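The complex appears here minus one protein chain, its other protein chains still in place.
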Amino acid sequence: MLTSILTKALYTLISFFVILNYSLLLLGTMARVRAKVQGRIGQPVWQPYIDIIKNNARRSGVTHGIMFYLGPVFRLAGGLGTYFFIPVIFGSKIFANFSFSGDVLLVMYFIFFGQLGMALGAGESGHPYSPIGVARGLAQMTAFELPFSLAVIAVAAQYGSFSITEIVAAQQGGWQNWVAFTNPFAMAAGMLAFLGMSMNNPFSIVIAPQEIPIGPPTEMHSSFLGMLQTNRAIFNGAKMVLFMNLFFGGAAHPNIFIALGIMIMKTFLIYLYVVFVGVSFPRFRTEQSIRFFLGVPTLLGLIAVIQQMI
Amino acid sequence: MSLKDIIAPFSVWKRALEKPYTNRKPIETRPGADRYRGFHQNAIDQCIGCGTCEEICQNNAIDLVPLEGKTSSHGDSGLRPKIDYGRCCWCALCVDICPTGSLGMSNEYIWITTDPEDFRFIPGGESKPWDDRAEGYRRAEGYDLLEAERVEMPMLSFEESQKSFIEMVQGYSKEQAMEEADRCVACGICIATCPAHMDVPAYIEAIRNDDMGEGLKIVYNANPLPASCGRVCSHACEYVCAMKHKGEAISIRWLKRYIIDQIYLGDYKEILKSADESNGKKIAVIGSGPGGLSAAYYLRLLGYEITVFDANEKAGGMLRYGIPEYRLPYEQVDKDVEYIRQLGVTINQDLKIGVDRDFKSLYDEYDAIFFSTGLKDPYGLEIAGEDLPGVQSGLDILDEVTKGKTPDIGKSVVVVGGGNVAMDAARTSRRYGAEVTILYRRREVDMPADEEEIHESQGEGCKLVTQAIPLRVEKGDSTRLKLFFGMAEMVDQGEGQRPKPVLIEGSEEVIECDSVITAIGQEADYSFIPEEIGKNLVFNRGMVQINEFRQTGDSKIFAGGDIANRKRDAISAIADGHSAAKGIDIYLTNFKEK
Amino acid sequence: MTEFNELSRQFQISDLKEQRADLHFFHASKEHAVAVLTSLKEKYGYTHLVFFTVVDHLEKNEFHLTYMLHNYEKHHDMGVVVKIARENVQMESIHHLWPAAATYQQEIREMYGVEFPGSPGLYENFALEGWEDIPPMRRDFDTKEYSDKTYYPRPGRESHDPREYMKENLYPGEAETW
Partner (left out) sequence: MVKEKENSKFPPLVDGKSQYDLTSGKYLRVWQGPQHPGITGNMSLELTICGDEIIDCKTHVGYLHRGFEKLMERRKYIQCFPVVCRICVPEPDFNEYLFAACTEELAGIQIPERAEWIRTLNLEMARLTSFLMWIGGQAGSFGMGTIGQWTVTLRDYMLDLFEELTGGRIYHMYMLPGGVRADFPPGWINKLLDTLKTVEKTLDDVELAMMHNAVFKMRAKGLGIITPDMVDKYGITGPNARAAGVARDIRKDSPYLVYDKLDFEIVTGTKSDAYGRCEVRIKEMYQSIDLIRQIVEKMPKEGPFFTKLPNVLHWRIPAGHTYKRAECTRGEYGFYVQSDGSDKPRRTYVRGPSYTHAVALMEHLAIRTNIADTAGLMVSLHTYPPEIER
């Protein structure tokens, strides 16, 4: 029993370590891709490491309420929680994490959880304008949750399971078995929701410095910011892996390294898709993005669900 | 909203395939443009510390500070601009206006030090990496904030001028004077060089303001003979003028003349300060040249009773008897003298001390004596035949002309000498119709006469023969005289010494002429000073030794002018007179036992 | 200038001056100024208020309120100068003619102390929050003195006047002007 727990813990740590580093490098790479479109050379790919190390080395000189300190912790917990219940590589013991039969629901909860923690933390920052950012963030999140949930429901209905591992298992055997092709409406709804989830343009108003008065990103400084940046990497990784699993057949290969390669390729493309849209468009206002999510993506989600019902 | 609106934005990805705009290491690879206005450079030896940069700097970023290794000298204040880069706005107006052109800007704009004080330094004075940079901001060709050329002075043409004694320089009109005065950058470098330390920028400013009264006041503060000085001053100031580094110096002398020409003598009284109440002390001034008159004027202002003794018929000394009328009309000398006389100075003419009046009696009667008797006795040529008729001194000629006599010079004249007296004698001779040749021992550049005198004498047709040493004079055949002279070569005398002319053996040439006019210098005559007083005075190579208050070895006797200073010009004599007046006042107030 | 001639029959205006073919200035009395401006705007097509400012003539103890109007039809500018005494200055507001004028008046009140009764937001701060000195654009406000008083000069700066410096070094004892 103990051995199995320890082994599991070790495996999870390895998986965590791999995904953290991969995500950080991915963030750095994407920053360079974005820079390329903007006509710049851009930062070094390892810049996210430098930022995190630097920020973690700093300490805050001011005190806030306890909730302020807990905000980033909640956020990090949300990120970790999301990640720990998603199997990264199908069939691999090391990268299976704590996947179990209802994990997709738990993951959806954790995606929300971090944001809520953040909202509470920012609320206690003492900055009177944080509520504006928080309200925008939560409103937009609620909006994209709808198509996302519908997409997940459609997928769950399609395979009759709430287990990510099982959903991935059902998609094996070639690209024609992927949800993307078997259930394109669910995939479309999910991927549109993913745009909102990743807070890139046109859904970046939550973190837009131009359009709100100075909010959480400035309030959270020093190691708080370091923690948030770490979370950003993990959370991003987790989300991409989740979407890969849900819609694009996951990553599976007897050889663990080839499987990792597949994972990297798929997640890279998924992220590139976000950036692809992100650099091309300005951002929506909050109510515009809510309208957007409640429009076409929700419709697509509904179609997907109805399709499965029938 | 059309489909295009959704697809078109993705066209931004085109750029991802193109070369990025940015550089990898901008700091290393991007120098400023050729004209970039970066940190200053200053050619420290070319700079004269005139402070025009400080004047134009709208930010007060420039200070003038002493720099180690630079000392004040004539034409160089010894100060150098120090720039506070905390204030500098890099407008480069200082570069544009710099009269010497020493100031520039390099294209260096990156310089990092941790000490803010480092950003205050003397460009060129403190070594910086960009000191020798060729690139950087320089004033462009075709753009200039200062005028390098002086306003041309209306003059009689040489054909006109050599026919008569009408004043050659006609003087500026109001517009011309204002335009010329406008060129001045008011640095004040000239003040130190002027022997009388006249406040030149101030009276030039008065011209700009068209306030002649103010100008006259400023001029009279340091010079009571401005009408004469404005014409014949040796203008040392113009040689150090900051604008001379750019082109031509400001016509300081002629601007001074302009001020005086605008005001009638009768109006002087209202403008200038009048003399103090008489304080009962009496001063004797011997000699009514510039030195004597200057001393008399300033002493009179202080309330002393002044008596001037002069051997000539009219006052003015060398101004009247040594300078021909085409340069300095007599009525201008009269104007200066007359005002001093009006102030209550008694001038006794035709009274020669030592002959008509005993020096000892003056010494006893007056509280102090100032003498400035000048150099009256011309040097002889010291060659054979110099006592032949027709050999005369230049001063005598000028003196005769002043007295209204026609000099006996004949048809052709040889003038020996290179000073102003030589030029004056030569040009005067031209006006009596003679053919004139000037012989001078050294080169033209060595001639002590004013540049314009040399130029004008040649323009009026005087022939100049340089490096010629007279050997002997003989009676002529067709003409009255024959002058034999040999050619000289210049022998270097080592650093700091001017080259010496040495006769080339065997060279001998001859000129036939009616007169030989010698003008190779004069010496003083102290014979009027009795032995018992004279023993207190110290003489050195013919000059009276004086201290800074122009006091001689006898505490009651003061001296100045050509007999006491080596500059031997009117303005130095005036300065001597002024200083002596100050000295006498100090002496009589503080030291003289009642 | 037909506008001027017509207006001068009705109002106290004077000193027409042509600066350029397309720019004229004239003086208007304080009482008639706003009526003149209204006529210019409504009747003569000077619909554009280019600017409104004040020139301080301290020596004459006068403020010159300067209104600049532009006629877009004729492309002509008309500067209306109103001379008023500097003490307790009040002027009629023109914000009813041009809403934008309220900003000008607010600034002028702050910078010169000219009051415009009825102008919206007149007493709100424009650029100077917490200013307690006299209105700073008045000519009797000495900026140099204020900055010397308020800020610290950088220590260690010292400059020399070339003429004084040369005097010290070259002829310290000699007489010059005295």
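Lettered A, B and C in written order, each chain numbered from 1.
To be clear about the criterion, a contact is a pair of C-beta atoms (placed from the backbone, for glycine too) under 8 Å apart; a residue touches a chain by one contact, two chains touch by 3 or more.
These numbers come from a predicted model, not from an experiment.
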Note = Chains in view that the hidden chain touches are A, B, C
Task = Looking beyond the chains shown, say which of B:Ile83, B:Ile122, B:Val151 or B:Cys184 touches the absent one.
result = B:Cys184
Inquiry  = Can you tell me which of B:Cys91, B:Met490 or B:Leu537 touches the chain that was removed from the display?
reply    = B:Cys91
Ask   = Residue-wise, where is chain B in contact with the chain that is not depicted?
value = 1, 4-6, 8-9, 11-12, 14-15, 21-22, 32-37, 52, 55-56, 58-59, 89-93, 96-97, 105, 137, 140, 142-147, 182-186, 205, 208
Note = Residues on chain A facing the left-out chain by the touch rule are 37-40, 128-129, 132, 201-202, 204-205, 208-214, 279-288
Message = Applying the definition given at the start, please give the residues of chain C touching the unseen chain.
response = 19-20, 22-23, 25, 47-51, 53, 55-57, 66, 68, 72, 75, 77, 79, 98-100, 102-103, 120, 124-129, 136-137, 139, 141, 143-144
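The definition used in the following text is that only the chains that are shown with their structure count from here on.
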Message = From the mean C-alpha coordinate of chain A to that of chain C, what's the distance rounded to whole Å?
response = 61
Request  = Please report how many Å separate the Cα centroid of chain A from that of chain B, as a whole number.
outcome  = 88
Gap in Å, rounded to a whole number, between the CA centres of chain C and chain B = 49
Remark   = chain C partner, complex, touching residues on chain B are 49-51, 54, 62-66, 71-74, 77-79, 84, 86, 117, 120, 187-189, 191-192, 196-197, 199, 201, 221-222, 548, 575, 578-579, 581-582
Chain A - residues contacting chain B, complex = 33, 35-41, 276, 279-281
Note = The residues of chain B that touch chain A in their complex are 9-10, 12-13, 15-16, 18, 20-22, 24
